[in-house]
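Could you have a look at this structure, given as structure tokens, before my questions?
A single protein chain has been removed from this complex, and every other one stays in its place.
The chains carry the letters A, B, C, D, E and F, assigned in the order they are written, with residues numbered from 1 in each.
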Amino acid sequence: MAFRKFLPMFDRVLVERLAAETVTKGGIMLPEKSQGKVLQATVVAVGPGSVNQKGNLQPMSVKVGEKVLLPEYGGTKVILDNKDYFLFRDADILGKYVD
Amino acid sequence: MAFRKFLPMFDRVLVERLAAETVTKGGIMLPEKSQGKVLQATVVAVGPGSVNQKGNLQPMSVKVGEKVLLPEYGGTKVILDNKDYFLFRDADILGKYVD
Amino acid sequence: MAFRKFLPMFDRVLVERLAAETVTKGGIMLPEKSQGKVLQATVVAVGPGSVNQKGNLQPMSVKVGEKVLLPEYGGTKVILDNKDYFLFRDADILGKYVD
Amino acid sequence: MAFRKFLPMFDRVLVERLAAETVTKGGIMLPEKSQGKVLQATVVAVGPGSVNQKGNLQPMSVKVGEKVLLPEYGGTKVILDNKDYFLFRDADILGKYVD
Amino acid sequence: MAFRKFLPMFDRVLVERLAAETVTKGGIMLPEKSQGKVLQATVVAVGPGSVNQKGNLQPMSVKVGEKVLLPEYGGTKVILDNKDYFLFRDADILGKYVD
Amino acid sequence: MAFRKFLPMFDRVLVERLAAETVTKGGIMLPEKSQGKVLQATVVAVGPGSVNQKGNLQPMSVKVGEKVLLPEYGGTKVILDNKDYFLFRDADILGKYVD
Partner (left out) sequence: MAFRKFLPMFDRVLVERLAAETVTKGGIMLPEKSQGKVLQATVVAVGPGSVNQKGNLQPMSVKVGEKVLLPEYGGTKVILDNKDYFLFRDADILGKYVD
């Protein structure tokens, strides 16, 4: 795991957007694009989750390796080893693709 | 279910707007339109629900297959297998049609 | 009940504004108008109520058939069987007329 | 009680502003005016109170018949039997006159 | 106490600003002025306090007769028996002078 | 203590900004300035603390006599015995200097 070195904090999720054209089991998947941004991504690292007002840890909803659909806006660009990654909050991820 | 593959997260609901003219038991139903947008839709997939401040899961209010009335504004367009779907929050859905 | 078919969600209330001139026991009642909008209405359908932070269901304050006073602003127009209805939140209804 | 018929909802209070000049035990009381609006009023009807996040009913702080001081702004005009009344939230009433 | 008649509601405090120049034990005290407004005042009447989300009454922090320092802004002017008073929230009062 | 007379309320802290140049054990300390304002200060008086939603008193984090670092903005100027002091909220004080 190239990014064992970077641990997102709280409920942040580090994702890598899919390449423009990805070959999957089901054939070629042209990721959904919006204003040139690929909205499908793979989860690369997840934070420990955040604590709610009562002090309880809210577990994360996505796991490393899952394919997710990102919102069009938001996210923070993070460059690690010269590659572009993005940090989103767990709650802002729209959904995930389950086989 | 074409969209078993896409799971909305938290309290999000994936819906498909009704076609312009739908034949129902009660005869032809011209879905309500507002600025050209059909406001009736079918629930295609639902998230697990969201957790409130106390850590309790709020169950969803709509189920897959139900006919619902969408608000005029809001919602996020999601393209899956080249078809348009929309994501709404459970709390933003105005009501449902029960036979 | 023509609208058994439409169930408002959460704490929403479906109302039908009174006709411009309604004959009641007490004689002709000219409903209060504000900018041409009749502010008196009859409750046609009510949602199940909303859940507060603690997970408790807040019961609704109005029942089907009651006469209520609507605020001047707000509300969502809903066309059902080609008739105009309006959705308000329970908390936004100003008061009700009790005989 | 002319307005037994109108019940404010939740924590709303129905008040009638004092006439421009009111004779009281203590002699003539020229109600305080601000931009032509009389700020003293009599409570005509009160709602049941509102429920807080914990589901507990917050009792109302004013009772029918009490003399209160209204804030300069806010309030909703309500015409009942062709007379002007005003709806305020319990929490917005500034104070009351106790003999 | 001229104002036993006026009871502020909830956590409101009725104050009277000190006269421009007040002789105190410690000699003449020129009250602090800001834009011509005297910021020192005497507490004339206090409300019962406000109730927090849990339904517990928050006791007031100032008592009738105490000398307090007012913030430069905020407060509601109230005319009682032709004299100017001001209503502030308990939480907005900056501090008090203790001998 | 010249200011035993003034008690800040709730979680407010009364501070006196350090003179432009202060000689300390460690030699001359040129206080940090920002736009001509000295940001180091001494705590002169503290309020009792504020009560949270549950009614619990949040103890103060600074004590009289401590040296603290003020934020660049905010604070309320208070003139006591013709000297300038400033009121800050406990939570807005950035940090303290411990020997």
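Operating definition for what follows: contacts are C-beta pairs under 8 Å (C-beta built on N, C-alpha and C of every residue); 3 or more make two chains touch, one makes a residue touch a chain.
Quantities reported herein were computed from a predicted structural model and do not represent experimental measurements.
Novice: Using the touch rule from the top, list residues of subunit A that touch the missing partner.
Specialist: Touch set of subunit A with respect to the missing chain: 4-10, 12, 14, 45, 47, 51, 53-55, 76, 78-79, 87.
Novice: Contact with the hidden chain only, please: which subunit F residues?
Specialist: 32, 52-54, 56, 58, 61-62, 69, 71-72, 91, 93-99
In this section, only the chains that are shown with their structure count from here on.
Novice: If we look at subunit C and subunit F, which chains touch each of them?
Specialist: none
Novice: Identify the chains in contact with subunit B as well as subunit E, in label order.
Specialist: Common contact partners of subunit B and subunit E, which must touch each of the two, are absent.
Novice: Could you pull out the chain whose C-alpha mean position is farthest off from that of subunit D?
Specialist: A
Novice: Overlay subunit B and subunit F by their C-alpha atoms and let me know the rotation angle in degrees, rounded to the nearest 5.
Specialist: Copies differ by a rotation of 155 degrees.
Novice: Based only on mean CA positions, could you tell me how far subunit C sits from subunit D in angstrom?
Specialist: Using C-alpha averages as centres, the distance is 24 Å.
Novice: For subunit D, give me the residues that contact two or more of the other chains.
Specialist: Expected reply: 53-54.
Novice: Viewed as a graph of touching chains, is the assembly arranged as a line, ring, star, complete set, or other?
Specialist: The chain contacts form an open line.
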